[in-house]
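Before we start, here is the structure in question, set down as structure tokens.
Shown here: the complex without one of its protein chains, the others still in place.
After this line comes chain A, so read on.
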Amino acid sequence: MLNKMPSPSTWVTVSVSSVSCDCLPVSAGSSMAGSEILEQESSYLELCRTPVRFEEISSVNNVFFDEANKQVFAVRAGGAVGVVVRGLDEKQPISFRLEDKGEIKSIKLSPGNRIVAVQRSGKSVDFCNLMGEATEYSQECRGRNCYVLGFCWTSPNEIVFITDQGLELYQVQAEKRSVKLIKSMGTSFVNWFVFSSEGPTLLLSLTPLGNVLQPVLAKVGNLVKLTKFEVEVPVIPKPPRLCLTEPDVTTAVIYGQLYVVVLRHRVRTTPSQAGSEVWLYHLSRDGHTCKIHVLQLNSTGCFATNVVDNLVVIHHRASKTSMVFDIQLKKVSEGPVKLHQPVLPSLPICPFTIQPRAGASLGAGTAVTTCELYSTSWIVFRPDIIMDAGLGYLWSLRLRLPRIVATLPDRLQLVDFLLLRRDCRPVLLNVCSQLLSGGQAGGLAVVSLVFDKLNSVYKEWLEADKSDAAALDGGAGGRPPTPHKPVRSHAVVDQWEMYTSVLVPFAESKTISYKFVIAVLMEYIRSLTQFHIHAQHYLYELVINTLVRNNAFYQLHQLLQYHVLSDSKKLACLMLSLESFYPPAHQLALDMLKRLSTANDEIVEVLLSKGRVLAALRFVRASGGADIMSARKFLEAASHVGDSLLFFCVFKFFEQRNQRLRNSPHFNPGEHCEPFVEYFKKLFGEDDFTPLQ
């Protein structure tokens, strides 16, 4: 039944490799049992917890899968009894009936689920609207003597027939229940095809060897041929026969780029020989295709490919393990081609337990059982789908990032790896915490490099954000920037997260020496500074508080002296509060306020609170604020000092100011200085009060 599956990406069963499968020295049964627990702990790949369940394949039930829409079709009795469509994205299954007009070869819903297309013969495709009247309409292929290999939806109402002689693009008008040819394209004999909804792109296998691939871009209403390319064949057989088959070719979108993934089998007689390889051909947007990555599998046998979170996962049936490749890491360049080794140790997927089906509560069948992994009834689809048609399960493959932390001991490699993953932030933060709690064993040098890696990504984001905001400002004329920032990548660990999740718990840990805490904090600030990222005051406060708690005032003083802890009013206030523990903090705070040059009022307040009234007056005069300052504030401060000479000076200073400003030495009633005038008279008598003329 499985050969009816419309997808090419089934388990590879090339005759040569299936032979070598059996002679591989991996004894799956015995070795698995012993190390099962260990592997269970460390497996970093898992099947999703909420698989799609469908009626398993049987004599009355046929199963189809549409990779483009990720929908699984359970077709009972040719559709007459009913078709149930379940998708990973759909909550509710779609069900409908079809007339039983013979064996169904392929069935796919249009994007949007309005029309179902069914292929029952090599000549035509039948259509049926899901809404409204259920009468079918049909379209035969145009070419004479040609055979329809398959079809694919390229838009909600456009469909491409792939025949052995070319492509035919039709528009389906559901309301009129008619189908119209828009474009046809003739080619030499087509062996098979692969469809990718990225583009959408079709890949046609041409020539008797099948190794010439013709990419075709299926734009709306048009078909565009791109440059064809040839997959090298090691030995050209005589007479020529198909050397590159459909199951060995698939497409994948990795880091936003479309690749053609070709599995190259090798027969290996001794383990020292090179194993099979996966070749990645980059299908660039300008239509040019070239081989740029080679994944070295180091083994032979049956393989199947998934792409999860931009990682290429190669499942190997014989060893029941999966290899993981990242085309951005662990590469060795060989000319234009980059050779890759697995980035992680090869491990099996996490075991999956099967819950008994709700309806089938029949005796022994109800027990919870462990699903057989890498089973022969598995079919692997793009990008991350694994189906067990025998059990009626459809999973997506997931990466368990936290598990990888233990799998990859090299922390720098680990961080490189994590930075490229989705949802990696919590794991990254966790890795940082672990690294720091390891104390000195982790090595400050490693910590330093990890900080640099994180901040490099952080800086990129800040730059992107800045240009984004600038564009927004320019375009919308000062519209406030949107609070939600969609561009932010998952790998961006900003200062606040680092501070709250890693640095604060670390700094508060009782078991770690404060010197190490300071070293780490300074290292983080150094890294930020190196990437020209403005460190926030809370980081500095953490440094200060840690130093203060350990009475390392002199070290703090030196850091401030070299302006390592950037100036801010907040920091200055913090320093003022430390004066009673460390008197020089007062001077440091004043210097800082002075440098800020926006804190003149604060400086005056600080000086007045110290009773340094003359200093405050001199400061205000020097900074040009003498004409607008409040006389009352200074007179009050001077009267509190209890030095009558000081009060006299301050009083006379303001009388002179009044004279200059208003030609009269007297205070305005609005200045509320009457009590001080009285106080002055009391101290020095009326005579001295007589103002200078």
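Brief remarks on what is shown
To be clear about the criterion, a residue touches a chain if its C-beta (ideal position, glycine included) is under 8 Å from a C-beta of that chain, and two chains touch if they have at least 3 such contacts; residues count from 1.
Everything below uses one rule, namely that contacts and distances are computed from a predicted model.
Between the listed names "Elongin-C", "Origin of replication complex subunit 4", "Queuine tRNA-ribosyltransferase accessory subunit 2" or "CCZ1 homolog, vacuolar protein trafficking and biogenesis associated", the UniProt record for the complex's undisplayed chain reads "CCZ1 homolog, vacuolar protein trafficking and biogenesis associated".
Screening A:Q355, A:S467 or A:Q530 against the full complex identifies A:Q530 as the residue touching the chain left out. Only one residue from A:R241, A:R422, A:H563 or A:R662 touches the chain missing from this view: A:H563.
Of the candidate positions A:N113, A:T187, A:S346 or A:S448, contact with the hidden chain is made by A:S448. Remark: the omitted chain is touched by one listed residue; of A:A519, A:V548, A:A626 or A:V641 this is A:A519. Along chain A, the points of touch with the absent chain fall at residues 440, 443-445, 448, 515-516, 518-519, 522-523, 525-526, 529-530, 551, 554-555, 557-558, 561-564, 583-584, 587-588, 590-591, 593-595, 603, 614-615, 618-619, 622.
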